[in-house]
Each structure stands twice: as C-alpha cells, then as structure tokens.
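Yeah, one chain of the complex is gone here, protein chain that is, but the others are all in their spots.
The letters A and B name the chains in turn, as written, and every chain counts its residues from 1.
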Amino acid sequence: MIRTFGIILTLIGVAFLFFSLFLEYETPLELSGSASYYAASTAEDTGSANLVSAIVVTYRGLDTLGEVTILFLTSSIMSYMLKTKKARNQRTFRESSELLRTASALLVPFIILLGVFIFVHGHLSPGGGFQGGAVLASALVLLLVADPLYTVQSRILSVIESSSGFLYVLLGLSGLLFGAGFLDSRVLPTGRVGELFSAGLIPLIYILIGLKVGTELSNLLSVFHSVQGQDLMEDEGGAR
Amino acid sequence: MIESILFIVLALLALASAVVAVISKNLVTSIISAGLVSLLASLLYLLMSAPDVAMTEAAIGSSLATIIFFYVLNRIRAKEDSRD
Partner (left out) sequence: MNIGSIAMGAGFLLVLIGLWGILTRTHIIQIIVSFSVVDTGVHLIMVAAGYMHQRTAPIISEGLAASDAPSLVVDPLPQALVLTAIVIGLGVTALMLAFALRIHEKNDTLEIKNIERLRW
C-alpha cells in the first residue's frame, strides 16, 4: 500500500518537474557559443565535411577515448562473468535453412564491405566508427544465425582490438608531439574539404575506432552466443 | 505541414509501443516493442536532421540490443524447460 503510494508520488513529482521544464523550453534561434564556433571553423580547422565526426574525433576526442575504454571494460567484464564450464554439454541446435546458409555466405562479405565503407567515409558523409563497427558486428550475427556451431576466433578479435586501441592512443600522442595537443588531428595535412584523403588524422582515427567498436561488439555477441545451452562456471569464493 | 503530421504520427506510435513494451506480460512482445521504440526514434532523428544519430540508433539501439535480449531470453527459457 505504502509502496504503491510512493510510486505514484514519485511519478507525479517527476512528471511535474518535466512539465515545468517543457513549458520553459524555447527553441533557440541562434547557435550557442561553442556550437557556432564548431559550425564556423570546423572546415578550416580540421578539413572534415561532417561536423559531428570532427567533434567526436577531434574537439571531444578524449570523451571518445574514454567511451571505447568503457566498451572494452564492459566486454571483458562480461567475458569474465559469463565464463562457461570446461566440460562442454551436448549443444543441440535446430538446423538452419538452406536459404539462410546460402544467403549468409553470399551476403557477409558485402556487409563487411559496407561497414568498412561507412567508417572510411566518416569525415565526408553521415556515419563513422560507431556505425561501421555496429555493421561489422551485425555481419557476425548473420554468421551465427546461419551456423550456430560457428566458433568465433576470439584470438584474432583480441589482437585486432588491442592493436587498434594501442594505435589510437599512439596517434593521439603524435598530436601532442607534432600538433597542438593530445588527439589533435592536424598532424597530417588537412587537404580540401570533401575529398577522401583529407581532414588529417580523422579518417585514420575513425578507422581504428570502427575496428575497435566492431571487435568489442562482436566479442559481446559471441559471449552471449556461447552461453546458450551451457552451464555457467560457479563463482569461486566471494560473498554468497 | 505534412512533415509535422508525419512527425506527430511517428512520435505517437513510439509512445504507444513504449507503453506496450512496459505493460505486456509476454516477454517476447515487450522486447520487440522496445526495439520498435528505438526504430521509430531513429526515424524521428532523421526528420530532426540528425542522420549520424539515426544511423547509430538503427544499427545499435534497435538491432544489436534486441538480439542480445533474445540471446538471454533464449537461454533462460531453455533452462526453465529442461528443469520441468
């Protein structure tokens, strides 16, 4: 009874707060300070046509570095928490259809190509490392659906993941040496806006982010796939 | 004008599927509806001229998250079936 009352009271309180925020909100007519700086000088500063990519990779580069670190931590914590027992149970899966298997063999290379295209063109068109990485991970989903017994080479994934993370930090440090600061993209020439080879380090860093996010999401998916029909390892020691 | 009407219809659909996601007793229905909320939201982002966000939401929020939910649901169902 008290619980229901508390829930209703909380919801009414939050609703009132939101409603007053909503009434006060006015759509701005001019860009605010930092946003108008980004809009005005991104093309000149970085040579990137996509302002969002420039903000994600250069102006707020440290945020993005922290963000891929969080994703890496999530992925490794999950590998630890969902460890399966060594003795493999008999895994029974329903045979997937002929159509699905043929289509996946045909489509997976093109999906990977699309993912790579998206993150290579991150500084020119909508898209970038995160979107391309998600597309790469969805290629893995198609493989796993078509063939449930497909084993993911986690060794290769971890090598790609760690080397691209290492190179990302290295490129950031090169900005410290040759540019204006950590993760500054003007180490390479900025080139002309709208060309593939332009925007300094932004395409390179976005390729690395794409590989890193793609392998991390793939690892996440393969962990969830590997617990199907398996017993989890008991937690050793720890509070019960 | 036509854009605003489309926008309002999409927003109402997103709200309706959010309600379905929360109140449905069937877990499959509620997971699918949550994915639908993300998909409709990505259309809203596209209309609000945010193509980057729309791509991310469509690829990650609506597909990968739904797949992870179904992996977990499948494992829980299999366990409960084998126990009975």
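Quick note on the criterion: a contact is a pair of C-beta atoms (placed from the backbone, for glycine too) under 8 Å apart; a residue touches a chain by one contact, two chains touch by 3 or more.
All values reported here derive from a predicted model rather than from experimental measurement.
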| item | value |
| --- | --- |
| Hidden partner chain, residues of chain A it touches | 3, 7, 10-11, 14-15, 18-19, 21-22, 25, 27-29, 31-32, 34-36, 38-40, 42-44, 49-52, 55-56, 60, 63-64, 67, 70-71, 74-75, 77-78, 81-82, 125-126, 128, 130, 193-194, 213, 217, 220, 224, 227, 232, 235 |
| For chain B, the residues touching the chain missing from this view | 3-4, 7-8, 11, 14-15, 18-19, 21-23, 27, 30-31, 34, 37-38, 41, 44-45, 47-53, 56-57, 60-61, 64-65, 68-69, 72-73, 75-76, 79-80, 83 |
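Rule of thumb we're sticking to: only the chains that are shown with their structure count from here on.
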| item | value |
| --- | --- |
| Chain A and chain B: spacing of chain centres that average the CA atoms, whole Å | 19 |
| Complex interface listing, chain A residues touching chain B | 50, 52-53, 118, 126-128, 130-131, 134-135, 137-138, 141, 217, 220-221, 224-225, 227-229 |
| Interface residues, chain B side, partner chain A - complex | 51-52, 54-56, 59-60, 63-64, 67-68, 71-72, 74-75, 78 |
